[in-house]
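Sharing a structure below in structure tokens format, with a few things to ask.
The complex appears here without one of its protein chains, the remainder shown in place.
Letters A, B and C mark the chains in the order given here, with residues in each chain numbered from 1 onward.
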Amino acid sequence: MLDVLGLARLEDLYAHLPPAVLLHRDLQLPRGKSEYEIADYFRARGSENANGFASFLGAGVYNHYRPVLVDTVVSRGEFLTSYTPYQAEISQGTLTSIFEFQTMLCQLTGMDVANASMYDGSSATPEAALMARRITGRSRILVARTVHPEYREVLRTYTKYENIDVDEIDYDPDSGALDLAQLEQKCDQTVAAVLIQSPNFFGVLENTKQAAAIAHAQGALLVFLFTEAVSLGLLEPPRDADIVAGELQSFAIAPSYGGPYAGVLASKEKYMRQLPGRLVGETKDSRGNRAFCLTLSAREQHIRREKATSNICTNQALIALMATVFMTVYGKAGLRELASQNLSKAHYLGAKLKRRFTGPYFNEFVATVDDPAAFNRALEENKIIGGLPLGRFYPELKGSLLLCCTEMSLRQHMDRVAEEMAG
Amino acid sequence: MLDVLGLARLEDLYAHLPPAVLLHRDLQLPRGKSEYEIADYFRARGSENANGFASFLGAGVYNHYRPVLVDTVVSRGEFLTSYTPYQAEISQGTLTSIFEFQTMLCQLTGMDVANASMYDGSSATPEAALMARRITGRSRILVARTVHPEYREVLRTYTKYENIDVDEIDYDPDSGALDLAQLEQKCDQTVAAVLIQSPNFFGVLENTKQAAAIAHAQGALLVFLFTEAVSLGLLEPPRDADIVAGELQSFAIAPSYGGPYAGVLASKEKYMRQLPGRLVGETKDSRGNRAFCLTLSAREQHIRREKATSNICTNQALIALMATVFMTVYGKAGLRELASQNLSKAHYLGAKLKRRFTGPYFNEFVATVDDPAAFNRALEENKIIGGLPLGRFYPELKGSLLLCCTEMSLRQHMDRVAEEMAG
Amino acid sequence: MITKVRQHPSQNEPLLFEISSPGKHAYQLPDLDVPSVDPAEALGATNVRAEIEGFPEVSEVDAIRHFTRLSTWNYAIDLGLYPLGSCTMKYNPRINEMVARTEGLCWIHPYQPDSLSQGAMEILNTLEQALLEITGMDAVTLQPAAGAHGELTGMLLVRAKHEASGNPRRSVIIPDSAHGTNPATVRMAGYEVANIASNDRGMLDTAALERMVDDNTAALMLTNPNTVGVFEEHIADIAQILHAKGALLYMDGANMNALAGIARPGDFGVDVMHLNLHKTFSTPHGGGGPGSGPVAVKQHLEPFLPTPRLSRLNDSWRWTHDRPNSIGRVRAFYGNFGVLVRALAYIQAHGSGLKLATLDALLNANYLRKLLEPAYQIAYAAPSMHECVFSDSRQAAHGVNTGTIAKRLIDHGFHPYTVSFPLIVHGALMIEPTETEGKHELDQFAEALIAIAQESEQDPQLVLTAPHSTRTSKVDEVGAARKPILKWTPTAGSPPPARPSD
Partner (left out) sequence: MITKVRQHPSQNEPLLFEISSPGKHAYQLPDLDVPSVDPAEALGATNVRAEIEGFPEVSEVDAIRHFTRLSTWNYAIDLGLYPLGSCTMKYNPRINEMVARTEGLCWIHPYQPDSLSQGAMEILNTLEQALLEITGMDAVTLQPAAGAHGELTGMLLVRAKHEASGNPRRSVIIPDSAHGTNPATVRMAGYEVANIASNDRGMLDTAALERMVDDNTAALMLTNPNTVGVFEEHIADIAQILHAKGALLYMDGANMNALAGIARPGDFGVDVMHLNLHKTFSTPHGGGGPGSGPVAVKQHLEPFLPTPRLSRLNDSWRWTHDRPNSIGRVRAFYGNFGVLVRALAYIQAHGSGLKLATLDALLNANYLRKLLEPAYQIAYAAPSMHECVFSDSRQAAHGVNTGTIAKRLIDHGFHPYTVSFPLIVHGALMIEPTETEGKHELDQFAEALIAIAQESEQDPQLVLTAPHSTRTSKVDEVGAARKPILKWTPTAGSPPPARPSD
């Protein structure tokens, strides 16, 4: 091939680069490793993390069983190694599965349209806020303090230079739910959106209907957030919300130390053209057969550039496909049964511990302990990772732990946690 | 569907069976388990076997690295869940890969034809002997005592009622190779075949050329057996043999407590029609394009019934595909380099131990120790599985261990073994 | 109109040898941590080979594309119904593949000490117990690698038993409907095959049997349900006839998918039987294997089972080799362990609900029979169990036969049924849908077959020249056998579909 190019050496391929920009030495990296050594390296690193521990951590990342079918599907080269489906005629597999994903998310959330995924729940949150700003033309955001603290941090980062003012709404110290009175008080006609999460960061259910009523009374939108998608198997969908943003990690996406996950962004039909990200639509091919393609791309950066609804390009398609397979495997009855099991497990443990809040909860709750660090250390000795100490995010909850139970939590481990509590 | 059949209950489907044959109770098996419980059960059982041990066991089953590509390929539903390729027009994937398998085995062994796989090396052994009987019309088999002891057991089982007389040839107590003088003495015109294995069970190379000469001088066939396919990357192929039978476990097939593996049966062209098992041949389709199909099936049970060359039907196709992918990944240079690494590793350890035999060896050798059981126990405490005590198979070698090193054997573990030997 | 499939491009791909290019490779080995040994010195120069001529030289991407492209030329269960009669092509749950790859199960050596293999041995015992419960037999060996291998094992057991009683006897009776492996096996065990004709209900003729069995009869080898999908209603009488003459009843259990949870061979007089774990218990067929063919026996045959056997001592498992009456080994080690793991996973998934799977298998077969009877001639009026067999007699009038109908089914989007077997049905179409198919797939299949029955009348040429839609059209099998090309060489055979690579 060099011959064809009339070159003597591979290095001649960049002979035109100014010598000053070149690296005149080899990269200081170890020599290339064999597959076996690479597998071994990562196995060794893996063994340095918690291995064989039971865990009661939730807080936005949940330990659910991953059906084997999920990897079977996403490991197929045709899904794994294809690009964004711009060429519809040879991408109907991806396009069809995204259309199904969009449909199932609408069924789950009660929204009319859902996009093909965002990076994760935390980045979907500011995208929802920005969307509300575009829709309402207003620039104040009210966010419940019961929204995941890291989501709120991301919201602040994204909105800092967008001329958006973010204000927080406290929670009721008894119920652990958003303080609706304070919301009512702070919500006025300058507010673009009210952001709530349910079940909230404490695991407590919010009153979406009332929050929506308060927001809507002022012409503001209600943005409903979720971190625990499994809850939607049992909980009333947020039909009163205008925009739904959330995290699908619970749907067969491994915790994987924080990512990759998949974010959701869905809305009422009338806001469709303000959605960021990719959308797949149904159409026909030239022979009249049903076909799917990417659509409404006039919202997107590659067409609209600085006027786009967002800069998002690469999304989380393969991870969204995992969620699609998960929803297919569990289906109508399964997602409900799964959610019910989560509920039962959490309430089994919840009943044995000192719960900090009185509000109804799904599979997470806050427990009060004397010394969270000591409590967790004691459990660690039993190969159990306890709850998340809340002091870091909520100084006033220094003596509290956030605990989560899923269908994977075994009674024997829950009993051990309860024992530790009993002292 | 019951409606269509005019039935009320599923049980009506077998109402015509005599009540006496029916099982009038439920099967006494546990209730159906979930995926998660099943995975958990097998993980628990797996953890009860040697975990995280280094091992120096060989003896027909070798610890080689399995390239990741192997499972990537064989996990594709199109290979995994297809049947024997009887319908050629929708089975060209399997047929083409088998044709490549047959070709590569010929290239490796120096034979002219190879079939699409046998159950394993041990059952390929008697099939080779039976084939020799059919070809020569003779009914005596001479088998070297250096052939894998379990292969010889299987040979005896298969031949017991086939009117075949099996006699064994001793090994030279110094070299560990087959006693050629004894072979010469026992081999006469009643002998259908002489069966030798190289590297033999002690890891020692046999003199195939001379064994072949002795056999051929009496009109007998030479059947060449192998258990360590990697050796063929470096060793002269058994061109002087008439039939080659062997085991492909070394080619990316996990040890898996003894199976499934894949057996090889290959021969000179003139014996093609006496081969048992499936063969794929090249042909054309009706448009003149190259195509492949199962062929020469007049040898097989489904056509010839009691006159077939064997009763084999289901073979080890998917496992043979693993070997095909393995050979593709390593290829010409890789298989040689792999074999060379095995050689170097074994000779590193071999040089440090008291070797029992003087013959040239590939990646296995016999070492003499004071007390094999105690020696292995001491290593076990260091999470090392030592060698195979030979007393069970060769009473005269009670004080000996068979040890194997592969590219996976680490110097640190070999040094530990040597230390143990030093005392 | 064909609605099941549409045409789409599939990639061409030459043979590995044709895409090879000197110096390309897809592997990388770790650096050697010991001194490198010179092969010629260590092994002797004459023992060291030259490079392996013709062996592939390709990159990793070449390799993955090669096999991925090839794979797309295959039909598979994962793509649709695969109604091969006698083959029980059911869907194979992927959890089985996962557990078989559990590190602690697939990286264990058969010779590692029993004390370090207790988990594996526990699995084997658990599977043995489950199979005994399902079959109603007394003991089982897991050693045989496939059905035919099990048959051989079983026949050797029969022979060993008779020899132990002083007379090996001479022949084994086999119905003319039997699978080809049966007679082939009988011969390998040193017996003569005595064929017996089936009666007009597709069943064994008990009167004829009674006449045939004598002191030289070692056994009857019977498939039940038999290969026409019919349960041998007189099985109890059959057993009695045999036992009265000291002969044994061998059951080919390849069709156990029709019985699990409903009836047990051990309860109706069977002395010895094999199971096809890769059929009934759901190991994917993998383009031809691997399988596993355990042999279950009544107590009187137990002493003859292959070595080694599992036994329990001081609360742990060990392998017992010392069994003086054993027929010996039929293969090295303990059987196709990886397949046994899959079978146990399958049994665990169903548990006591295994019967439901059986009922669904019966339902699907009978449903298809019902849909197809208007268009095709059912071979026997007797009720079907898990499969149904038709003959092509009505279509034959138009010059179309079971083989050509099968090829035309491919155009309609399905893998064909088993063609021309069993031999007792002229022009047989042998259809086994299995329990894992849904009604929709069955309906589409029936529609396709019915459409082909019409095509056979209206346009037989269309059927006779099928398939028309596949990348490879009708393959010349006769030509393949006439001048066999069994391996690639630079000169033999056709030129590659595209020019050789870089």
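The rule we apply is simple: a contact is a pair of C-beta atoms (placed from the backbone, for glycine too) under 8 Å apart; a residue touches a chain by one contact, two chains touch by 3 or more.
Everything quoted here is computed from the prediction, not taken from an experiment.
Shown chains touched by the undisplayed chain in the intact complex: A, B, C.
Looking at A:82, A:139 or A:218, the residue that reaches the missing chain in the full complex is A:82.
The residue from C:126, C:444 or C:465 that touches the chain not shown here is C:444.
From the options C:307, C:366, C:436 or C:456, the residue with contact to the unseen chain in the full assembly is C:436.
Which of A:183, A:220, A:248 or A:327 touches the hidden chain is settled by the complete complex: it is A:327. In the full complex, chain B makes contact with the omitted chain through residues 1, 31-37, 68-69, 72, 77. Touching the omitted chain from chain C are residues 3-12, 19, 21, 24, 28, 59-62, 64-65, 68-69, 72-73, 77-80, 91, 93-94, 349, 410-411, 413, 436-440, 443-444, 469-471, 497-498, 501-502.
Basically, only the chains that are shown with their structure count from here on.
Put simply, the chain farthest from chain A by mean CA position is B. Inter-chain contacts peak for the pair B-C, counting C-beta pairs in contact. Averaging the CA coordinates per chain and comparing them to the mean over all protein CA atoms picks out C as nearest. Separating the CA-averaged centres of chain A and chain B is a span of 50 Å.
Measuring from the averaged C-alpha position of chain B to that of chain C gives a distance of 20 Å.
Counting only residues that touch two or more partner chains, chain C has 27, 29-30, 64, 68, 93, 95, 97-98.
For chain A, residues touching at least two other chains, in rising order: 35-36, 68, 72.
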